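One protein chain omitted, others in place.
Chain nomenclature is as follows: A and B, assigned in order of appearance, with residue numbering initiated at 1 for each chain independently.
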Amino acid sequence: METITNLSPIILALPFLMFLFLGLCGNKLFKSNPNIAGWIGTAGLSVVAIVSYYIAIQYFWVEGKGADAYQQFVLFNHEWLKMTDNLVISIGFMLDPISAMMLVVISTVSLMVHIYSLGYMHGEEGFQRYYAVLSLFTFAMMGLVVATNIFQMYIFWELVGVSSFLLISFYFIKPSAVAAAKKAFIVTRFADMFFLIGILILSYYTNTFDFLKLTAVSDGHATLVNTKMCGEMFMGLSVTSIAMFLIFLGGAGKSAMFPFHIWLPDAMEGPTPASALIHAATMVVAGVFLVARMFPVYFFEAHDVLTIIGYIGAFTSLFAAIIACTQTDIKRVLAFSTISQIAYMFVALAVSGYTSEHEACLGYTASMWHLFTHAMFKACLFLGAGCIIHAVHSNEMNAMGNLRKFMPIAHITFLVSCLAIAGIPPFSGFFSKDEILVAAFEHDKVLYACQAFVAGLTAFYMFRLYFRIFWYSENPAHAHHTPHEAPMNMNIPLIVLSVFTCFTWLDKVFPFFPEKITADRVGYELETNWIIAIASILVAVVGIAIAWVLYLKKNDKPDMIAGKLKCLYISASHRFYIDEIYLFITRKIIFGGICVAIAWFDRHIIDGFMNLLAWISRELSYDIRDVQSGNLQQYAWGFLVGVLAIAMFAINY
Amino acid sequence: MAEYLTSIDFAGLFTADNIVFFILSAVILVCGFMSVASTKLLRAATYLFFTLFAVAGLYLTLSYEFIAAVQLSVYAGGILVLLIFAIMLVKNLGTDTETISYVNKTIAGLSALAGTVFAFITMSKFRFISSEGANDAAAKVDMEMVGQTLMGTDRYQYLLAFEAVSILLLACIVGSIVIATKSKED
Partner (left out) sequence: MIPVEAYLVVSTLLFFIGVYGFLVRKNLIGILMAVELILNAVNINFVVFNRFLYPDHLEGYIYSLFVIVVAAAETAIAISIIINVYRKLKDVRVDSINELKN
């Protein structure tokens, strides 16, 4: 226990120091050889990864298990801002099953991305800056998952937002990258505003930020929230529900749930490894993590909000999956796939129960499980896509095809990841997605139907992507030269991540997730629901088969189908015009309508008043200025008049 | 004022003292006015000289001969010569005529008039009770007493002020030399 406590600050401090070092001195020190900066960053992150693994192992197998449930350890909790006696913002380190699991996820993916970037970003302008920001992101994400209180989480939440902004705008000479970074920042910031309001409402009533106090459960209630906020109503709605919904909105912004999803596809303007780390594996699941962290409160005190989350998740997953079927930019396909998969996790949380009895909290486990597996295979997909883009110098599917002959490693790892996301056993995605479907089936048939359909769509669009890249046309218009295999430091991460994907079936032999990661931290033994499992395999196979038929060889069937479903196809390929709706709302209604009136008021009334004051003082000054003429006799005259006045006053009174 | 006028003994108006006083006052006021109203500066200086002279005469009628002497030597002899020198040194100043706008004249005149009226009204509100020795207008002030007062340190004696004034004078001598010396670059 002491060892973990002593080691834990390294996880936060080392990436932060790395960020400061690389950010402040990186450009100067490593001007001639920027690769050293990359190696330093990677080395630092390896240390962090080792420490994270050590802590996670110690927690899960040695220290963590209490009498009947896993304990929540607060390793340190440094008081930072003391607002009132109760409202204290601390910076601390909380260790519980989900944060320990997240440590593993983040450090693994981050380390892989660091190694991968050594090859991918080689020779890029701002190589040192890139590594500095990666370190900052790792620091922020670690701080977010180990937060002991919701305010610490909010602070690191904003920090990951900043590092995301910096990485999206990494190629800041490209206007599209700048626009994308701005869009991501504004949209997530807008959602974070709701998050902050939610935190304020919650802490106003409960008088604390502390997760341990907020999520303490007894007698089927989140005790503190129940006693402090029960019966408080605002405009006919329970205040708890409002607060928790607002907090969810923050999570929805970061996790790109409808209608805040618009920033994620554009965020692909950043370097591909950064997209893999931030916009696929870690940062975008922060919203899921947030809901999981506050799960007892959602489940017991705001169950209506949880239901809403479920439906938003289901809709988003369907919506994003449909769009993903029509996109031609491979990174965008992956981005919409990410949105869809994160929505899965939300659905899983929404259909979960709390206790471990009778597998009631299967949804919770499945959500975290899917988070884990998705982080691995989606990072692998993104890094693979990076290799491909590296090879053909284009994001567009049309420039690809038949690449399996040129890039065998990328091909195999990509295929493994596609099989995983499609839900084909024995790859990781099958297990986690299957549990989600089981949980949904037991909870809500509508959600189940929707998610099963989305699973089929996922298989379809992922294999459409796969076939288009690696098979399809025999003579693709490869740009300029023959594509070649990526260097070793780019292939190793692919292999490592696909190994994670390949060996998740070991969970069936040595149960990890159901036993260790549950909402009440007690654990249970998972029984496979074979009917659902077979059904989902069938759905996936059907999806893959359709993709096989349509995209294995170049033919005119896809165009024919697109022609038949013209309306749907066109609107999906335009992402259902959500961006246009946003633009319409912001440009036409807000800027063009409301803001015009406000601007008029501001310019004419507020500014007018200020100008009036300025005008008055100017006029007065001009009048008074003449008094200071520099004319001696005028002064003498004033003096005389003054003396006479004072004398008159003094003598007569 | 009115009381004063009614109390005048017109028969006794033409005593020698009174006649001298009237003449001196007339010279002071008329020459004083001319010295500010004259358009030529050299003339104005001349009128000023007469005014200063008449003021010295006024001191004499009060039997303060020493002040009268100082007035003549310092003012008429020193200051006025300085002024005339200055007028001569400045090109064309002695011969140029100075035109002053009627607006300025009116404003200044009205202000001065208002001041005068105010001073007269104030004066009419108070009576000045002459002390015993006042009647003895001819009583001489001997120089010894002046010397004692200037150099003594008792009550009603002004050594400190005298020293302060002497330092002031020294400062003035140095200052005026410094200011008036042509610097090398000129």
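Here, a residue touches a chain if its C-beta (ideal position, glycine included) is under 8 Å from a C-beta of that chain, and two chains touch if they have at least 3 such contacts.
Model, not experiment: these values are computed from the prediction.
Considering the complete assembly, chain B touches the hidden chain via residues 4, 17-18, 21, 25, 28-29, 32-33, 35-37, 41, 44-45, 48, 51-52, 55, 58-59, 61-62, 64, 67, 70-71, 74-75, 78-79, 82-83, 85-87, 89-91, 93, 98, 100, 104-105, 107-109, 111-113, 115-116, 119-120, 123, 128-137, 139, 141, 145-146, 149-150, 156, 158, 161, 165, 168-169, 172-173, 175-177, 179-180, 182, 186.
Even with one chain removed from view, chain A keeps its contact list with that chain: residues 630-633, 636-637, 640.
Definition applied: only the chains that are shown with their structure count from here on.
The touching residues of chain B, counted against chain A in their complex, run 104, 107-108, 111, 114-115, 118, 122, 125. Every residue of chain A that touches chain B in the complex is listed here, in rising order: 633, 637, 640-641, 644, 647-648, 651.
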